[in-house]
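Note that one protein chain is taken out, while the other chains of the complex remain in position.
Then we have chain A:
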Amino acid sequence: MATAPVAAAGVRPPAPEVAEDLEAFIAWLQAGGLVQAGDPMPESYRQHALRIASFQALAELVGVLLFSDWLERVPAFIRKQMITAKVQDEVGHGHVMARVAEDLGGNRLTILEDYLEGRSKLLNVFHYEFQTWPEIAVGAILQNSAAIVQFQSLVKGSYLPYVRALRKILPEESFHFHQARNLIQTLLGQRDPVVRRQLEEGLALWFPRVLAYFGPPEGERFWSNKMVQFRLKMASNEALRQAWLTRIVPVLEQLGLQIPDPRLRRREDGTWEYTEPDWEEVRRVIAGQGPASARRREQVRSIYERNRWLTEMMGIGEQHVKPGF
């Protein structure tokens, strides 16, 4: 029976001799092995799990700045409350992920410091900012649907504390998605040509950015990625991008928005053709040449400095008790 060993590997922690031998550990993961905090694990696995949790914690904490920037400028009180809720959620996700990282030996201050000192990089979408209110609506729906597709894949991964954190996060991302769709509907309902133009301009800006967000196709390199071997990354960049297009294109069409990609079409085999992102440009943006790259880092630096007295008083970043179960 093909499924039997998978189930069997998932219910027990790795045997100590498996956890000491990287190849045996990878084979055990590939057979469905799942890792709990406190289980024996190879150092390399711990570092990769730590990297993915820290990366997501940073994305949640910094990504929210695109939206919190607008809290003072939201044109309707109810929308201001909704955006506040979204901001609270994302910061909460950052905290949940920081705890996953801390139980792997990381530390929430280091996550911010690594970014401030250039040791870690942000996703391309966080190197921009919103210019108009309608642009937020389309930016949010594209970002959220992309995050949902990505998390639904990562939630099948091998590190259980990270998986549990994603299970908590996913329903809230769904709330943000519905919030963004509702905002687009409301704005379209105003039947104001200026608002409609701003929505379409926003879509023209953000559609290619979110296409690029998933990263370039890896081809054969996919299987040599340690994240893949460790079952911390569960699908290729291209597979995720395709899943996202399948999800988001009908939503945008249903809303009556024209998708500004002349090459976008669904092939006979169900896969999507699209305009290839300019990967050189994407690399440049991620390296810190994006329109808001410098400002974003300054924002984080000023928040970090402003709260320093508090993090020091609270002793944040000290070493904590090891996970016991």
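Everything that follows uses one rule, which is that a contact is a pair of C-beta atoms (placed from the backbone, for glycine too) under 8 Å apart; a residue touches a chain by one contact, two chains touch by 3 or more; residues count from 1.
By definition in this document, contacts and distances are computed from a predicted model.
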Legend entry - Listed names "Acetyl-CoA acetyltransferase", "NADPH-dependent glutamate synthase beta chain", "3-methyl-2-oxobutanoate dehydrogenase (2-methylpropanoyl-transferring)" or "Phenylacetic acid degradation protein PaaB", with the criterion being the UniProt name of the chain not displayed: "Phenylacetic acid degradation protein PaaB"
Legend entry - Omitted-chain contact residue, chosen from A:Pro16, A:Pro75 or A:Gly189: A:Pro16
Inset, instruction - Would you indicate which residue among A:Gly38, A:Gly118, A:Gly219 or A:Pro291 is in contact with the undisplayed chain? - result: A:Gly38
Legend entry - Interface with the unshown chain - residue positions in chain A: 12-13, 15-16, 36, 38-40, 85, 88-89, 92, 95-96, 99, 102-103, 164-165, 168, 171-172, 175, 313-316, 318, 320-321, 323-325
